[in-house]
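Beneath this line is the structure, given in structure tokens, with notes to follow.
With one protein chain removed, the remaining protein chains of the complex are shown where they sit.
Chain naming follows the written order as A, B and C, and within any one chain the residues start at number 1.
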Amino acid sequence: MNFGSDNQSGASDKVIHALLKANQGVSASYGADEWTLRAEQKLRDVFQTDLKAFFVTSGTAANCLALSSIVNPWDTILCHGHAHIINDELTAPEFYTGGARLQSLGLDSPKLKAEALNSYLDTFEGHPPHTAIPRALSLTQLNEAGCAYTLSEINQLTSIASKHDMLVHMDGARFSNALVGLGCSPAEMTWKAGVDVLCLGASKNGTLAAEAVIFFNPDLAANFEFRRKRAGHLLSKGRVLGAQMCAWLEGQHWLDLARTSNERAEQLAEGILASANAELVWPVDGNELFALIKHSQIEALRSEGAIFYAWPERFLGSSKHVADDESLVRLVISFNTSEREVRDFIRLLG
Amino acid sequence: MNFGSDNQSGASDKVIHALLKANQGVSASYGADEWTLRAEQKLRDVFQTDLKAFFVTSGTAANCLALSSIVNPWDTILCHGHAHIINDELTAPEFYTGGARLQSLGLDSPKLKAEALNSYLDTFEGHPPHTAIPRALSLTQLNEAGCAYTLSEINQLTSIASKHDMLVHMDGARFSNALVGLGCSPAEMTWKAGVDVLCLGASKNGTLAAEAVIFFNPDLAANFEFRRKRAGHLLSKGRVLGAQMCAWLEGQHWLDLARTSNERAEQLAEGILASANAELVWPVDGNELFALIKHSQIEALRSEGAIFYAWPERFLGSSKHVADDESLVRLVISFNTSEREVRDFIRLLG
Amino acid sequence: MNFGSDNQSGASDKVIHALLKANQGVSASYGADEWTLRAEQKLRDVFQTDLKAFFVTSGTAANCLALSSIVNPWDTILCHGHAHIINDELTAPEFYTGGARLQSLGLDSPKLKAEALNSYLDTFEGHPPHTAIPRALSLTQLNEAGCAYTLSEINQLTSIASKHDMLVHMDGARFSNALVGLGCSPAEMTWKAGVDVLCLGASKNGTLAAEAVIFFNPDLAANFEFRRKRAGHLLSKGRVLGAQMCAWLEGQHWLDLARTSNERAEQLAEGILASANAELVWPVDGNELFALIKHSQIEALRSEGAIFYAWPERFLGSSKHVADDESLVRLVISFNTSEREVRDFIRLLG
Partner (left out) sequence: MNFGSDNQSGASDKVIHALLKANQGVSASYGADEWTLRAEQKLRDVFQTDLKAFFVTSGTAANCLALSSIVNPWDTILCHGHAHIINDELTAPEFYTGGARLQSLGLDSPKLKAEALNSYLDTFEGHPPHTAIPRALSLTQLNEAGCAYTLSEINQLTSIASKHDMLVHMDGARFSNALVGLGCSPAEMTWKAGVDVLCLGASKNGTLAAEAVIFFNPDLAANFEFRRKRAGHLLSKGRVLGAQMCAWLEGQHWLDLARTSNERAEQLAEGILASANAELVWPVDGNELFALIKHSQIEALRSEGAIFYAWPERFLGSSKHVADDESLVRLVISFNTSEREVRDFIRLLG
């Protein structure tokens, strides 16, 4: 019963065998190999547009390289208070951008609201060059509360950003889960909705370590090759990343994996809703659930081997009260979480 | 009637003439001159302790060099939402520290409260190396709302910081105004109260451009020479800074200047309190006042030549309501603001 | 006939199958997995000492993270003019160290000579804080001219470094080839010879992408976790690196692979020595050869499918004259270069 994190699974069978196959023989180094080129082409097909894509091994590298491509070292990046970039990537955003600043827009709701963004920008009154000015908006899809922004919400937020001369970054660590949840196309959820650069995460959903930084406006990618090399993220054996991405995207494999996770997550959500011992705190739009669970039940689950983590209660903002006999936990479903694990969890939850 | 900023005045007569005098003849360069050495010694006398002091030309340089001496590039610096370092120094803190992060602790009260600090730290739950951890607390004295932390408040805040292995920086851009307001000794307001490094501002109160970075724990200063040189803040003609600081500290000149400003500020505060057209929003503990003034009066004052600036109303937090016919303004008194300017302002305010 | 680079081969069968096996099931993330812990333990055994080891995916990341652990942003790092860190890692060393400087010590000989190092340091006359001072020496073993420093040479160079308060970094991208060439123990070639931190490269000799940063003085590793995370080089699935390293070190597999490469390189060297159409420019101590080859032969080789690269002739320094009808080329042997490829090359060279 592992609900610890979707990064605790390995790669899918398809992906690992594609890597095994690509490992044979010699190939050009530093991303000039056939797999890398093919993976970039596949992304053009998937996103139905021209684009520039670069592959790296970690989400932190992808996000921070992307952000460094759209802000100056004296700009501010706005994000929700839950964002991975502000909570879980140490000060990598500052390191990569040369010192740009992250500004959290609060924890009052699990998703960033247009009103909150408008209100911040309308009352900001910065005076350059003294004040760092917002120049980028970073959205996470699926976000860190497990919620997906709807197309309408994304469009609304990116319009506000655009009005204020800001570019838009999307942290898509769980992009496929959000996409399957919304049932829309990759294009609709990104460039058609005003996203300038996407970090498409594959490591949490079927690859070993492979993320794509995708620029829908190729001009923004002008220096990416230099930024990636300078950070030590240009792998000599490019096929390692290219082969994973090819297999992952092939035949909608990535969406199949995400669909499996989301279905299990829905089952788990239903079990929690039906239980008197637990309560979901945010809508479940993908493969992550956040629940307040009675301490007695947490103990019971753990004693039976269930793995999951407590989540900082500050992330609830002021909206939720946590009773003395319960705690906030995060439950993450991976593509290889079994139905049986879900059923066992529900049974033990009571 | 200039209430624009205390940085719009020149140096005091004493200071400028000391500079004129020090300008004669040759002297050793790069801070090895007699004035620099004497100024550091004077600071030891003034603060009644051994210390290491370094002089630079700007408050931003002083603050950011100081902060870079007490945090790692992957640490967080806590400060009040009003702080100059987070609002008015662009991303200099990030630049100097190599990418450390500033975390604002809100705008709910004009001074940072012990409860707010405790609450933040107690619910923080960072998990290294993923989360940037608070390793410094920055206090501003006089703060950017014009208020002075009492000795008891400073002690309380630095104790909390210390309990969490954080060092304490004091931005003393208007240190002398706070000191005169509290009527305590420099030692009591700093190292005796748990401050590790002080940026003592002189530029806003009688010098042309001279700030001292003062380390009460000399170990923290180990690399300061390198940091200052690397930032281009080591002046070849050290006497420019040394001579200003000597004259400023000599015979309590700095305190006399601050006392004059504070007295005028008190007169102005009384005038505002007595007016039906204006309201002070925060206590006046030094030489800065923040008031809501009726638009009709703002126009009347400006048409008579009064200079003062609107202040972003977001800094009021949620505590104050601003009516449609009024705006928030900042009024700053300098050592050479005349009584007459104050009287005229009050008269025009009505 | 691929002599392009040892990074154009995939992983060895043992390594890729170990990865396939490790991919099964769930495991702890961020380096807390069993393979990572076991790999670090194996390195302790291999180097016969306590040590701290960290795994990353690229040599540039390994080198630059290591260097950032041993110098301040205002220090200088000395290296040979051939060094990968100064020629092939863009400005990653500057990025990671926060702006430390690389100083090349020339191209007069393929290996850095004790006399050159002594001469540089003895005549340096820096005056802090104005001059950046040498605080680290970086040696490459096998170096970029294909030569191995003997134990005596390493000891001599590190003694000089130590006398000048410098720490020593070893770029061991082809460490195993040098080790097999010298026939000494890993301990003798590193910490027993005065090396403080080693970047042990595996990607060029049997793994997909796996490098170890090894601190023989654990104090130097104090902040490494933060540095690696901040650079996006902490993989969520630590087993990817751990499993490769375990298999690579297991049963001397790494040395067997290097031995194979070195033997083929020796055969190739003999062929070149025997040819009237080519000349080796530097001693061959591992798996890299540098030769002046007649243009006619280069064409003949390439037309038969031989892959190899021209090498910038500036690296010859002033010691070698290049005739009009020849060019400098680099020939690299990998663990899976076949005897047949070597024989064919020699035959075509004539």
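The rule we apply is simple: a contact is a pair of C-beta atoms (placed from the backbone, for glycine too) under 8 Å apart; a residue touches a chain by one contact, two chains touch by 3 or more.
If you're wondering where the values come from, they're calculated on a predicted model, not measured in any experiment.
Engineer: Of B:G10, B:P128, B:P218 or B:G350, which residue touches the hidden chain?
Structural biologist: For the chain that is not drawn, the touching residue is B:G10.
Engineer: Which candidate, A:K52, A:K111, A:K192 or A:K229, sits in contact with the chain we can't see?
Structural biologist: Spelled out, the listed residue whose C-beta touches the missing chain is A:K229.
Engineer: For the chain left out of this view, which of B:N23, B:Q41 or B:S152 touches it?
Structural biologist: Counting the whole complex, the residue in contact with the absent chain is B:N23.
Engineer: Across the whole complex, list the residues on subunit B that are touched by the chain not included here.
Structural biologist: These residues touch the chain not displayed: 2, 4-5, 7-11, 16, 19-20, 22-29, 56-62, 64-65, 89-92, 95-96, 203-204, 208-209, 226, 229-237, 239-240, 334.
Engineer: Contact with the hidden chain only, please: which subunit A residues?
Structural biologist: Here the touching residues of subunit A are 30, 72-74, 98-99, 128-130, 223, 225-230, 234.
Engineer: Which subunit C residues touch the hidden chain?
Structural biologist: Residues touching the hidden chain, for subunit C, are 73-75, 87-91, 94-95, 98-102, 123-125, 129-132, 312-314.
We adopt the following convention: only the chains that are shown with their structure count from here on.
Engineer: For the homomeric pair subunit A and subunit C, should the interface be classed as same or different, according to whether the shared residue numbers exceed half of all numbers used?
Structural biologist: Looking at both copies, the contact residues mostly coincide.
Engineer: What chain sits nearest the middle when you go by CA atom centres?
Structural biologist: A
Engineer: Most C-beta contact pairs, which chains?
Structural biologist: If you count contacting C-beta pairs, the leading pair is A-C.
Engineer: Compare the CA centroid of subunit A with every other chain's and tell me the farthest one.
Structural biologist: Looking at centroid distances, B is the chain farthest away.
Engineer: Using CA atom averages as chain centres, what separation in Å is found between subunit B and subunit C?
Structural biologist: For subunit B versus subunit C, the centre distance works out to 51 Å.
Engineer: Which whole number of Å gives the spacing of the CA centres of subunit A and subunit B?
Structural biologist: 41
Engineer: Please list all residues of subunit C that touch 2 or more other chains.
Structural biologist: Touching at least two other chains: 226, 229-230, 234.
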